[in-house]
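Note that one protein chain is taken out, while the other chains of the complex remain in position.
First chain written, first letter: the chains are A, B and C, and each begins at residue 1.
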Amino acid sequence: MSRIKNKTKIINDPIYGFIIIESPLILKIIDHPYFQRLRRISQTALTYLVYPGATHTRFHHALGAMHLTQKAIEILRRKGIEITWTEEEATLAAILLHDIGHGPFSHTLEHSLLPVRHEELSLFIMEKLNIEFEYALSTAIRIFRDQYPKRFLHQLVSGQLDMDRLDYLRRDSFYTGVHEGMVNSERLITMLHVHENELVIESKGIYSVEKFLIARRLMYWQVYLHKTVLSAEFLMQKIFERARQRYRGGYKIQAGRSLEALLRRDITIETLRNDPVWLSIFLSLDDTDIWTSIKQWYYDPDPVLSSLCIRLLDRNLLKIKLTDKEISHDYVSKLRRMVRTALALNNGEEEYLVFAGKVENKAYDQSQKSIKLLLSSGECIPIEEHPDFLRIEALTELKERNFICYPAIEGLLDGKSLNISPTI
Amino acid sequence: MSRIKNKTKIINDPIYGFIIIESPLILKIIDHPYFQRLRRISQTALTYLVYPGATHTRFHHALGAMHLTQKAIEILRRKGIEITWTEEEATLAAILLHDIGHGPFSHTLEHSLLPVRHEELSLFIMEKLNIEFEYALSTAIRIFRDQYPKRFLHQLVSGQLDMDRLDYLRRDSFYTGVHEGMVNSERLITMLHVHENELVIESKGIYSVEKFLIARRLMYWQVYLHKTVLSAEFLMQKIFERARQRYRGGYKIQAGRSLEALLRRDITIETLRNDPVWLSIFLSLDDTDIWTSIKQWYYDPDPVLSSLCIRLLDRNLLKIKLTDKEISHDYVSKLRRMVRTALALNNGEEEYLVFAGKVENKAYDQSQKSIKLLLSSGECIPIEEHPDFLRIEALTELKERNFICYPAIEGLLDGKSLNISPTI
Amino acid sequence: MSRIKNKTKIINDPIYGFIIIESPLILKIIDHPYFQRLRRISQTALTYLVYPGATHTRFHHALGAMHLTQKAIEILRRKGIEITWTEEEATLAAILLHDIGHGPFSHTLEHSLLPVRHEELSLFIMEKLNIEFEYALSTAIRIFRDQYPKRFLHQLVSGQLDMDRLDYLRRDSFYTGVHEGMVNSERLITMLHVHENELVIESKGIYSVEKFLIARRLMYWQVYLHKTVLSAEFLMQKIFERARQRYRGGYKIQAGRSLEALLRRDITIETLRNDPVWLSIFLSLDDTDIWTSIKQWYYDPDPVLSSLCIRLLDRNLLKIKLTDKEISHDYVSKLRRMVRTALALNNGEEEYLVFAGKVENKAYDQSQKSIKLLLSSGECIPIEEHPDFLRIEALTELKERNFICYPAIEGLLDGKSLNISPTI
Partner (left out) sequence: MSRIKNKTKIINDPIYGFIIIESPLILKIIDHPYFQRLRRISQTALTYLVYPGATHTRFHHALGAMHLTQKAIEILRRKGIEITWTEEEATLAAILLHDIGHGPFSHTLEHSLLPVRHEELSLFIMEKLNIEFEYALSTAIRIFRDQYPKRFLHQLVSGQLDMDRLDYLRRDSFYTGVHEGMVNSERLITMLHVHENELVIESKGIYSVEKFLIARRLMYWQVYLHKTVLSAEFLMQKIFERARQRYRGGYKIQAGRSLEALLRRDITIETLRNDPVWLSIFLSLDDTDIWTSIKQWYYDPDPVLSSLCIRLLDRNLLKIKLTDKEISHDYVSKLRRMVRTALALNNGEEEYLVFAGKVENKAYDQSQKSIKLLLSSGECIPIEEHPDFLRIEALTELKERNFICYPAIEGLLDGKSLNISPTI
């Protein structure tokens, strides 16, 4: 009697229905503790403070991106593009591992715990796993690094219209309930094709691409760069900045051993290469360790550290203003002095409560490779040259905004004293 | 024991869940044969030839738009805007009847059967019903005509962001399965407010408005102006042009009495006012009469009429090209001669098979009143002045396209002979 | 450059996203006028009087059932079941054509226009098409008739858990908005397997099967046997019964030629076999002809015919009672006399207004083959033997109900005079 192949695994997904896994290699990756760790790393960091549904994890996103890649490969094959099973498996492994280098709270603490970019770290970890898996990941790594001849496989993993973005927009939209960001991933994937070794979109998919770019732009302003989310994430960064400063100053604060080790010193990619213990220290951490520490530091004797943690846990966040105007150093300095006086802080402590910077929203980066449209004539053009395309500039123009954070202090500060145009 | 109020009616709606009707006046309107007739008038005419799910009717759309209006009124009341129950009922009646003047196949045959604009006809019918309902519709009519002091009520019924558009975009998107047009009507309605007697949107709703405009634009190109849909609808118009010409020429063709009457003569709004029989003739017709006639004319002795009907029923549609270039009269004439020769037509008959014209897509018409944003400062600005707004020009610029239709004739015609840039 | 295969067709479906068609034979079937006719035959007859969204057609349902069959075949192949491309195409053709024998208003008028069961007619039409398509449908017909060795292919088309039911439950649920009937077709299909040449369900799918049976049961009571829907459908049947009687009595009533021909005489399957014209007459009809006739008969001189049509069009339906008690002939007779007197009818006319009968709801028919469960041991058992299965009797017991229809006449009739237990 026929049976389902022994190790086929079916995973329920509220978005796609089912994710089906047939490759033993892929199952081995998923079972690995490094990957299982992603179950405890939220996809959208502190976003759930504003959108309580957004509790989804990097684990689920990685599975979702892999699922879409599988679908894309099926479509391309159906259109006559040759992709071997080995190449498919390698592409799936590459996308599954594309975020493996993320640590607790992903982007939010990316530079606070281990100052190495997560993409670089992902590659480093893939190489480690490659050895552990007896070089079964070599092709995956070549695809990930764009060193594989069929470049369109790399573009499925990383590009202007990759399966990573397709999944995260849809997933973040689904879990936040911000339907404006909903992308019809199925339609877009159905329109994929390959032209001169590059991933392209059939021209009748132009409106879907446009919708995808708009959706990304909306998700940036409504979710990823939401004021309250930003304020909470900056606060968390400041907490770790302060904790690190305390350690460097010779103070001891309560923390798990792994976290303590990372706060005591600056790790570079060379440190990681030279001493394997550092990777395992980093990979032992996840969001739960961060919360446990912040809850402990609520009671820390250092008033700066404890006050920052109290603010975060009791959701008494800093005020934040977003503005198109430049915020001068003088202005920040003046504000810091006012806050120091008002709150009777020690010298320097006000820097944790008053700070400025920039955030940016880039739906489509023209400095990167263009999305290419495949015309019915067989010709290929950059999407921005298509007459129907919504003026591309509106989407590509780098939308930067300045922000300033400061504590709410009655009678001291308001929009006017900031001399900032009305925030809209 | 308490019971549900006698006449409360709950209607299942696959989009909104339930539509709840509590007003006896509204129930009376719905029960009226004029309104029931909308059950047999498709919302999107021949669109279902391309999108087989799009079989929804004007009846259902009118109920949906009324439901959204009810929701909007609830939200506005909650924000402190005073709207009496009488005003609510009148607004609901107005939106319910806004499309009552539509005949068979709505826009497609709007000028082929009764050359009066459907808005004008809706108003005319509302006035008839007002008499029948003993002037219970007087306020509804004032709102419909924008003669009621609370102008925002009119704007709920008809404006840049009215409940009509909100329902039809969502409903057409739902039934076609073109998810790109999905509008988050609930979110938009939650953002409505009134400022100086005008309907406005709170500024945090700006991204939703933008999404709404984009969605409209996408629905135009992907659905309402879809090439195949256009071609089928032009064919249907030509069928009725020919039928009318035959009647005028003194020929008798098989048709129901109502249809025959309308084809024999030109009705104006004055005809309608002078002789009530014409309105009841027009309102006795719906989509089913049109199909029945077209199926009869399949066998009509007039070769032009029968060939047009055969094409439509057997879906052997005319070719259609959409282009940004002007299509010259000379070019059309030349093509007509070629077709007449190739198909051995009588003089003049080729005009039913080769014709050109323009279609346009207008997501947001700046010549109309702007959508207004209510800032948190209490100030109000046109949405296009908001710095975050996607360049409005891209959306407002009147996107016209030229089209030409002609029969597929092997070896005779192709893109090149048309000397038209490759259709993309 | 690679292109999409020439004739691949992608159809938008609001339920499944996309339906992809790659077989030229399947495309040819869809393009055939017999099949295109299904575009004008509603899937659920007059249900839309109660659920205004239910305007979907037999055309769309047939495509949907074909899509699910395609998915099922993919799943079975993945589990190691051999199905050739020819077999796949034949199975798809069989399910696509399973309802081709339906006429206007499907089941409602099934015996009123052409008294041949629609399954028999479907087979007859398939055989006609087989000749037209040069015997390309021979395998499809063998599968349809359960004469093909791989019997599980037949069971995909017709059985206790076939793709027909799976699609119609989901589609009717979607369009009516009665979410209680929503079936997780994807999950069920994922659980399909083949055991000893029979279609079976893997045991972990037991809850989904149970849910499927419950959903069917709910859809029967809430939609298919909804009181108002039944009343409207009986009225339509009575209209055609009367029209036929008039023709037989030698009267002439206004009707299209095809309809007239069918009403004049009784067709049997032999008539169809002997004279091909009868099939083309029947297949020239669709829902639109029925409505056109009913609208004409609104003014028919026969008061019985016109009054029935007036009731249907003005939705002044007959009252209907559903009860578990038997309704005696005496009772019906008595009621008929009362109605005849009250409405001053001619002798015999009251039979069109007062009538009784039975309806039944059968979610799972044990007299048919059982649904089989495949245990993880490799063994197979009927689902009703599984200890977890919800008592099968509750679902299988043939739930019959008696109904009686009669006109609402003030003061004459009420629940008490009917002496029927309170209808719940």
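Following the convention adopted for this analysis, a contact is a pair of C-beta atoms (placed from the backbone, for glycine too) under 8 Å apart; a residue touches a chain by one contact, two chains touch by 3 or more.
Just so we're clear, the structure is a prediction, and the values are computed from it rather than from any experiment.
Displayed chains that the missing chain touches over the full complex: A, B, C (touch as defined at the top). In the complete complex, the hidden chain is touched by one of A:13, A:88, A:198 or A:260, namely A:13. When the omitted chain is restored, the residue from A:56, A:118, A:216 or A:242 that touches it is A:56.
The residue touching the chain not shown here, chosen from A:287, A:302 or A:350, is A:287.
The missing chain lies against chain A, touching residues 11-15, 17, 31, 33, 36, 39-40, 48-49, 51-53, 55-57, 59-60, 63, 174-178, 256, 284, 286-289, 291-292, 295-296, 313-315. Take chain B: the residues that touch the chain left off the picture are 1-5, 8, 10, 17-18, 22, 78-81, 186-187, 190, 193-196, 202, 378. Looking at chain C, the residues touching the absent chain are 179-180, 182, 184, 187, 203, 207-208, 210-211, 214, 217-218, 221-222, 324, 373, 375-377, 379, 386-388, 390-391, 393-395, 422-424.
Definition applied: only the chains that are shown with their structure count from here on.
Taking each chain's centre as the mean of its C-alpha atoms, chain A lies 51 Å from chain C. Work out the mean CA point of chain A and of chain B, and you get 43 Å between them. Annotation for chain B: no residues touch two or more other chains.
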